[in-house]
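Of the protein chains in this complex, one is absent; all others appear in place.
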Amino acid sequence: MTYDCIIIGAGVSGSATARELSKYSLNVAVIEKGEDVCSGTSKANSAIVHAGFDAAEGSLMAKLNVEGNEMMDELCSDLDIPFKRNGSLVVCIHEEEKGGLKELYDRGIANGVKGLKLLDKEELHEMEPNLADEACAALYAPTGGIICPFILNIAMAENAAVNGVDFFFNTEAETLKRDDDGIWHIRTNNGEYKTRYVINAAGVYSDKFHNMVADKKIHITPRRGDYCLLDKEMGSFVSHTIFPQPTKLGKGVLVSPTIHGNLIVGPTAIDIEDKEATATTAAGINDLIAKAGMHVKNLPVGRKVITSFAGLRAHEDAHEFVIGEVKEAPGFIDCAGIESPGLTSSPAIGRMVADIVVGLAKPEKKADWNGKRKGILNPSELSVEERNELIKKEPAYGQIICRCESISEGEILDAIRRPLGARSLDGVKRRTRAGMGRCQAGFCSPRVMEILNRELGLAYEDITKSGGKSNIVLERTKGEAQAI
Amino acid sequence: MEKRELTCIGCPMGCQITVELEEGEVKSVKGNTCPIGDNYARNEVTHPERTVTSTVLIEGGDKCRLSVKTKSNIPKAKISECMKEIDAVRIKAPVKIGDVVIKDVAGTGVDVVATRNVG
Partner (left out) sequence: MKNYDIVIVGGGPAGLAAAVAAKKAGNDSILILERDKELGGILNQCIHNGFGLHTFKEELTGPEYAYRFMEQVFDLNIEYKLNTMVMDISPEKVVTTMNREDGMVEYQAKAVILAMGCRERPRGALNIPGYRPAGIFSAGTAQRLVNIEGYMPGREVVILGSGDIGLIMARRMTLEGAKVKVVAELMPYSGGLKRNIVQCLDDFGIPLKLSHTVVDIEGKERVSAVTIAEVGPDMKPIPGTEERYTCDTLLLSCGLIPENELSKKAGVEMNMITSGPVVNESLETNVPGIFACGNVLHVHDLVDYVSEEAARAGENAAKYAAGQTAATSDKVIKLVATEGARYTVPSTIDVSRMEDLLTVRFRVGAVFKDSYVSVYFDDKQIMHNKKRIMAPGEMEQIILQKKKLEEAGDVQTITIKIEDK
């Protein structure tokens, strides 16, 4: 069959676009090289909803950041995504650099950011007692927020799938070309896909696809960011997202609570060549620890870290989102160079990209589109009576599988059984947080494997951490044949 | 004259012991600081022994592996032969602690026994 629209990449931009397009009578598919949605840049970032004062005035980045931020409340309510406007603070620690805050303030106002306020030293320390003593002024942005990047991505994809979008995982686009009838042929490792419109939402690979069809080339640099995630004990170390003053390389090392109650420190900004090189380095982590200590005091990063990771931002040389149809390649629409504030902008990006397709294809709106999604139940938010009622109906909710995060079997079963359900340990982890706590899956991984084995009929040897060849166990002992 | 270097396991001290052997007979033990070391070294160079612990495949029970051990020490040289027999055996539940899983493993005269119950 020929699709109306195929989106390359099930990251947060691709998934947002898919959901927007699912409102229309269009045959839409998403092809994703990973085994799950949210497998690239979208899974490893600061998990911040930015206010929008950073991006240059008049830029697409600034516009979509502010729009995306404004769309977030309704989206999160519709899709049952945890989201909190904890507010952010850009903290100045050198008297002579205070002027930079005013610049940011002015830019924010120009970008349309609401509620911005310049704080003096006293106000600042009253708001955040753990700031470094040197902190002398700050820009306060009450619209800044924190979100779970996995759930945002997963929820939009799930909702798109429920509304008829096809998702093909483990499907890597290799080349694409347009035939004489104007149909795009995408060659993948899983055969050829045909479509009238292609959305290039391939993250750090978006330059590759753009450059296959466009005269004016773009260049994406994977800009690595190392992060440390700290124990929940440290989750209230600060209540706002603490930024240093920005530099040429980005917003700098932030310290922020996460929506789930941990503390995140990061990122570094290291430009690399390899688009898959998500390895942290000792230098990166040491740099992080040193920088995190500059704006807050006595942060025990080394002792309280539960995991460190690195993500790659898709940094385009011009530091601007590249969104639009490529003139010389009709039907090929870029959604490229989506780096920070990409997560924040994603709802607006999805809407903008979808609008381009809608403008070209002029489809009807679906009458039966359902934009609501119920998330995985969080039993700890229930009263004891409600919880007991639930366990009586579904005993699996009475069995704790992940002790650190208190995740029950019921939640894991839901994650596996729902649309675009989890098929790997990481898939379960990103949907439920099982394995994301302080023991980092040491306790629950054999138990989650047992559930995946039972639910999906996956042999233990075929269960992976995150698809591909990331198998957990290799064979049975005692020469026993593989069995389900 | 053959020389053998050993680490004593008698206590956390871990004395480095040198044993001199001639035609399989211990001529001298040096480096130990107490009689435990002397005794350990003599046994270890003439007839080293180990208890082997492992699992065997069990069918029809609530577990898929049964933990087992050699009921007493067996010659160290027989460990690998012992493991071959342990790997090959298939037994049926129920099993109780102490039940013989393999009789006279690897010709050592020692039985492999279950170390837990499987119902």
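Each chain gets a letter, A and B, in the order it is written, and its residues are counted from 1.
Basically, a contact is a pair of C-beta atoms (placed from the backbone, for glycine too) under 8 Å apart; a residue touches a chain by one contact, two chains touch by 3 or more.
Since the structure is predicted, the reported quantities are computational estimates derived from the model, not experimental observations.
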item: From A:59, A:130, A:239 or A:471, residue that would touch the chain that is not displayed; value: A:471
item: Touching the absent chain when the full complex is considered, from A:169, A:237 or A:460; value: A:460
item: Interface with the undisplayed chain - residues on chain B; value: 6-9, 11-14, 33, 50-55, 57, 63-65, 67, 69, 76, 79, 83, 97, 115-117
item: For chain A, the residues touching the chain missing from this view; value: 228-229, 276, 278-282, 284-285, 302, 305-309, 384, 387-388, 391-392, 395-396, 398-400, 403-404, 406, 438-443, 445-446, 460-461, 464-478, 480
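Quick note on the criterion: only the chains that are shown with their structure count from here on.
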item: Centre-of-Cα separation between chain B and chain A, whole angstrom; value: 53
item: Partner chain B, residues of chain A touching it in the complex; value: 477-480
item: Touch list for chain B against partner chain A, complex; value: 55-57, 65, 87-88
